[in-house]
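Take a look at the structure below.
Of the protein chains in this complex, one is absent; all others appear in place.
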Amino acid sequence: MRISSIWYSFRQGLKNIRRNLLFSLASIGTIVSCLFLFGVFYVVVVNFKSAMKSLENSISISVFFEEDADIELLSAQIRTREEVDTFDYISAEEAWIKYSNDTYDNPEEARAAFGDDNPLAKSASFSITLKDVSKQAEFVRFLEGLTGVRKVKSSQFTADTISSLNLFVGYASLGIIFILLLVSVFLISNTVTIGITVRKEEIKIMKLIGATNFFVRAPFIVEGVVIGLIGSAIPLVLVYYAYDAVLNYVVGRLSLVTKLFEFVAIGDVFKFLIPVTLAIGVGIGFLGSIITTRKHLRV
Amino acid sequence: MRISSIWYSFRQGLKNIRRNLLFSLASIGTIVSCLFLFGVFYVVVVNFKSAMKSLENSISISVFFEEDADIELLSAQIRTREEVDTFDYISAEEAWIKYSNDTYDNPEEARAAFGDDNPLAKSASFSITLKDVSKQAEFVRFLEGLTGVRKVKSSQFTADTISSLNLFVGYASLGIIFILLLVSVFLISNTVTIGITVRKEEIKIMKLIGATNFFVRAPFIVEGVVIGLIGSAIPLVLVYYAYDAVLNYVVGRLSLVTKLFEFVAIGDVFKFLIPVTLAIGVGIGFLGSIITTRKHLRV
Amino acid sequence: MITMDNVTMKYPTGTVALKDVNIKINKGEFVFVVGSSGSGKTTFIELLLKELTPTKGKIEVAGYNYNKIRRRQIPKVRRKIGVVFQNFRLLKDRTVYENVAFAQRVIETPSRYIRRQVPAMLTIVGLADRYKSYPRELSGGEQQRVAIARALVNKPDIILADEPTGNLDPKNSWEIMNLLEDINAKGTTVVVVTHNKEIVNAMKKRVITLKKGVVISDVEKGGYIDED
Partner (left out) sequence: MITMDNVTMKYPTGTVALKDVNIKINKGEFVFVVGSSGSGKTTFIELLLKELTPTKGKIEVAGYNYNKIRRRQIPKVRRKIGVVFQNFRLLKDRTVYENVAFAQRVIETPSRYIRRQVPAMLTIVGLADRYKSYPRELSGGEQQRVAIARALVNKPDIILADEPTGNLDPKNSWEIMNLLEDINAKGTTVVVVTHNKEIVNAMKKRVITLKKGVVISDVEKGGYIDED
């Protein structure tokens, strides 16, 4: 294979894109559509996961002690556990003040009425949040097993709801991302296949004139890779600006949303999105043209 | 137009599907892929909304009274509001029992120690859940404005988190569904366009022989509609069985999930999915073939 | 039947394929159009079929003025014309039978006539046994004969045949020419583009000679003019 033949294949591949413009545009359009969909969905899932995370963090476990408990020791035993996300000590006084604040219209008066007789005298507690709420039941059991722990209070119902929601969303988005990838691969190779099949007569002619498989195929591969490259660059740019725009819109208008969870930074999203998108676009462009031409080269 | 010509168009349309098998399969594949994706996504969104609903229902508002409050009247004022989903009266005794149960290791003993002196004597309350948590802040303001209400206790943080999550998911899924529809329409018409463009030489020949536009076009329309029909029936069946399978799997294995929210009934999902899917598949098959042939009929 | 008034055809590429052509062909005439490769013969046929629109001049076929014809009426003229294309233009995903039958379907011939006339026509061109074949399964000459069958099956008022014997052996060529002469004798106007000197010289018909898009000769009972 001479240098000039390689150079020729390259130029010819680019020319083919222009000369089969309809197919080139159709292929690029298909790749753009699929990968755009993939990108949008991925961004949504990532952000949703981050939102779930902040929801989880609003779920806490309270731990109450025996009268003779060694609180220092317990604290050390618990806060070093790796499941623990945040850990706070709430004294009996704090608990009573909080409770009376929550319950009475005029809490000071109420507290004065009780005087030193704190009705929640035994209510000093730890307030703990976990990194993963689905571990709550297990962690509660661990806490209950510690000497000095009198009572562990947690809303198992809310934790379960959130963790099952989390699980559901996890499975569902994994499922959809998988299906999306499958569909993208199918649709893109579909267009590539058609684009090449339409030119099978041309391939046959080249072969009959004495061209080697490589010589026939090289321009198609160049074409496939370039189309794949264009087709994956566009949705990346689109998703980037769309995400930026949505972020700005949401931050401006729906401050309620942003108050409660942080959007995932664009950089973190694209760390994954760029390689995957390029791999799909360029990969299918490359493999698709190789596989599809093979069929027509047996002349 | 004779009856025999109409009958001919019909047979010819079906024949074309077989004779351009590659394109027919590609078109059907594209339609199936897009609509399957759409179906899956729709099912997930619908179920997610239902899950959010049950999460919302775990968020309650407690209302405490003035000592001289007319509880009957308040009850009547509140429970008739249309925002209200569930409404319960919790007496001071119930509240104390619940609190002591939650707090003390040996609640009976603790209660005995306090005797008739219920420390939460003023803690009789209503426990209310709302149909839509995002209305909570407003509803709390309404409650606080009622005469006889001493204190309204609600976790505004959790309610806000959930309602903003709800909002976020609402926008995101609306956005994705919209994009999915757009992409589907684009991809399907893309394939239809290519399938017909490849046959533009044939269309030209027919026109040169003296065929009217209608005569050339009718078989293409039949072809488009049949392909659209097949292409939309398959994903409906697929989504139906896939949903069924996932339901069975989840109910069997992930009982945690089902304990907390009900999956949406298949019937309810398909009430919307069937007409939309058919409309897209058949609609684009029909319109796509009309529009694309038009371009090539100017001979 | 056919009139060209000062017709010039310039392709978008700049090639002037026909230049100031004035031709009148009466009903029932038999005309040969000859000329060297690229002289504008196919362009001439395509203009008569309204496949092309001339850059200048007026064309009238079967009473329709092509400069004024409405889009919806074009199929009506074309149905009066039977055409054999130089490159056949068969419908490649239909069988021989269906290709010929298509011409009849277009004019809404009742099915019972189609079922009788198509096999009869195929027998005439010697392809009765190939009716189930697809064009790609035929030899060049066989495809050409299918194209001829399609052009003749409707018994059109005008036949335009572009090089109808280019892929045929002398015997088959003569059979086709005799067939066209018979049809012409029954009143059909026949225009044949050909390179076949022997046939043109033997048949003694009107011969129009084109050279680089210009009519350089138009003779009744003429012969093939070799270029110098």
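Lettered A, B and C in written order, each chain numbered from 1.
FYI, contacts are C-beta pairs under 8 Å (C-beta built on N, C-alpha and C of every residue); 3 or more make two chains touch, one makes a residue touch a chain.
Owing to the predicted nature of the structure, the values given are computational and were not obtained by experimental measurement.
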Worksheet entry | Touch partners, limited to displayed chains, of the chain removed from view | A, C
Response to the item:
By the document's definition of touch, the residue of C:N87, C:T123 or C:N178 touching the omitted chain is C:N87
Worksheet item: Which listed residue (C:E60, C:E98 or C:E163) would be found touching the missing chain in the intact complex?
Response: C:E163
Discussion item. Can you tell me which of C:G35, C:P54, C:P156 or C:G222 touches the chain that was removed from the display?
Written reply: C:G35
Practice prompt. Quickly run down the residues of chain A that touch the omitted chain.
Written response: 1-2, 4-5, 8, 16, 19-20, 201-202, 205-212, 215, 299
Worksheet, complete the sentence: Where chain C meets the left-out chain, the residues are 11, 13, 15, 34-38, 41-42, 86-87, 133, 137-142, 144-145, 163, 166-173, 195, 197-198, 224, 226-227
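The rule we apply is simple: only the chains that are shown with their structure count from here on.
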Fill in: Identity of the chain that, by mean CA position, is farthest from chain C
A
Discussion item. Taking the mean of the CA coordinates per chain, how far is chain A from chain B in Å?
Written reply: 21
Discussion item. Based only on mean CA positions, could you tell me how far chain A sits from chain C in angstrom?
Written reply: 66
